[in-house]
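One protein chain is absent from this view; the other protein chains keep their places.
Chains here go by letter, A and B, matching the order in which they are written, and residues are numbered from 1 within each.
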Amino acid sequence: MSAVSLKNIRKTYNDGKLVAVEDVSLSVEKGELFGIIGPDGAGKTSLFRILTTLLLPNGGSATVDGYDVIEDYKSIRNCVGYMPGKFSLYQDLTVEENLNFFATLFNTSIEENYDLIKEIYVQIAPFKDRRAGKLSGGMKQKLALCCALIHKPTVLFLDEPTTGVDSVSRKEFWEMLRRLKEQNITILVSTPYMDEAVLCDRIALIQSGKILSIDTPKKITEQYPGKLYSIRSANTHQLLGDLHSYDNTKSCFAFGESLHYTFKSEGPEETRALQNHLTVLRHEEVVINEIVPTIEDCFIHLMSNES
Amino acid sequence: MKTPVIKANKLTKRFGDFFAVNEISFEVYPGEIFGFLGANGAGKTTAMRMLCGLSIPTGGEAQVAGYNVFTDTEKIKKNIGYMSQKFSLYEDLTVLENINFFGGIYGLTDKQIKEKSEKLIAQLGMGSEAKKLVGSLPLGWKQKLAFSVSILHDPKIVFLDEPTGGVDPITRRQFWDLIYDAADNGISVFVTTHYMDEAEYCNRISMMVDGKIMALDSPANLKKQFSVASMDEVFFELARGAKRKAD
Partner (left out) sequence: MKQFLVFVKKEFYHVFRDRKTLLMLFGLPIVQIMLFGFALTNEVKNSKIVVVDYAKDVSSQKIIHKIESSNNFEVEKALLGYNEIEAAFKEGKIKLALVFPSNFNKDLMHLNKSQVQIIADASDPNTGNTLTNYVTSIIMDYQKELMTNANVPYAISPEIRMMYNPELKGAPNFVPGVMALVLMLICVMMTSVSIVKEKEKGTMEILLVSPFKPFLVIISKAVPYLMISWVNVCIILLLAVFALGMPIKGSIFLLFAESTLLIITALSLGLLISTQTESQQTAMLVSLMGMMLPTMLFAGFMFPIENMPVPLQVVSNAVPAKWYYIIVKSIMVKGLGFSAIWKETLILMGMTMFFLLISFKKFKIRLA
């Protein structure tokens, strides 16, 4: 039995005028770290709210830990942990008071499940008498995670836990998730950061309420059609403009210090032709390499196909 | 060498014994894209507020667009643009109404506003959306529109606070195209971001750790300096030593 399963889930707002989630089906296995990757407005939060019984879907069915999200919502509320996107703890309560409150709310105590949160809690323990509102972003996330874990949930839903958090704190956060996974907790996490996708066991790429692809990050990148090249030169911005106006260009996007490029028709000939073209245009230090696509490349590719 | 648009010298903001910003010095030149990076709590927001004339420094000196941040804050506000992820445009006004409003508060004439809004709408390809409420637009469009509105009055410099947070990868790149255009037109761009690939798009990067600027150079030189392959690693090297995590 899957830990989470969705069948043709659909969610609309404003009497059907705004479609947030369109016909989404997926299943997450027990103990899996599953990522839902997509930009803001893709429908991630709506999906999470349906699964945490906060919203009723307009169509389709879904189960969490075997319970139906509509019929058995009470059972689901007993067994899942949820961390909403917005920082949702009591700002005027201290770290310890927040944790105590949520522990009691779930009929447990900090001591009972301390093992589970220990590693995370020791990092915020020095600030336990500080009000939650006075914590930094990274610390708030850790506290929120502790609160969501305190009752040893079977499935943990994390809605954009790393949004607005700096990249060091993000790395730390993902390490924590890795370790939680070892405790056999199923984790569903959503994020707009494509680079975080590789840290998941499996991912669903989502855009405008539709699933673009579901698979392991590795398989998704393997499914990238054709070859992807990295092109760099001394003047990246100029290069981008020139490549956009080049005839044989299928796509060209800036990726950090280099450009990711695909040909309409490809081959050693074409690569050499491009190299010459750029030399004629007086680009210096031109380097063209074939590279392995990233999730972001795949996302851009799938997104362009959709529209 | 051109005169810098921002010139900060030992700029400091102190709250009690706490140095939110501790003697930072740097310069930003016309048409430069200046990446302002740092971990949460490093002091970026405070520094940005001082440069925008929203907060008076407690020490050091700085000039923005030629005006002193201690005394000429009102003049600074007229000569800068500002856009943040959190607040950009009024969701319950239409695209045109927003342009008119912001043009108006920056003192543009009706004629200027009309010309500029036509140009802007054509540039963004939003002809059919001009009379729609901003709230009904997709996030990416909103952010692009907000950026264009923030430079409507041709400021010398525009401050962008995490302008691309949560935006889809294609729109994010289109957004950077707009930034490059602005820079080509001589507007300096002062930008903060959590996307490390975007750091690579900047001409120069400053890295703030615990209220101080710990590194300031072009992305290429920074990578060389730390002997790493990506800006992500540069950031990690610098920020993991930060002490001020809880604040």
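By our rule, a contact is a pair of C-beta atoms (placed from the backbone, for glycine too) under 8 Å apart; a residue touches a chain by one contact, two chains touch by 3 or more.
Only a predicted model underlies this, so the values are computations on that prediction, with no experimental measurement involved.
Considering the full assembly, with which of the depicted chains is the omitted chain in contact?
Visible chains that the missing one touches: A.
Pick from A:Phe34, A:Phe102 or A:Phe263: which residue touches the chain that isn't shown?
Considering the complete complex, A:Phe102 is the one touching the chain left out.
Which positions on chain A touch the chain that was left off?
Interface with the chain not displayed, on the chain A side: 13, 49, 52-56, 73-74, 77-78, 80, 82, 84-93, 97, 100-102, 104-107, 147-148.
Note that only the chains that are shown with their structure count from here on.
Using mean CA coordinates as chain centres, what's the chain A-chain B distance in Å?
26
Can you check the complex and tell me which residues of chain B touch chain A?
Chain B residues touching chain A: 38-41, 138-140, 162, 165-171, 173, 176, 180, 194-197, 199-201, 219-220, 230-232, 235-236, 239-240, 242, 244-247.
Quick check: in the complex, which residue numbers of chain A touch chain B?
Checking each residue of chain A against chain B gives 38-42, 124, 126-127, 130, 135-139, 163-169, 171, 192-194, 207, 236-237, 253-257, 296, 299-300, 303-304.
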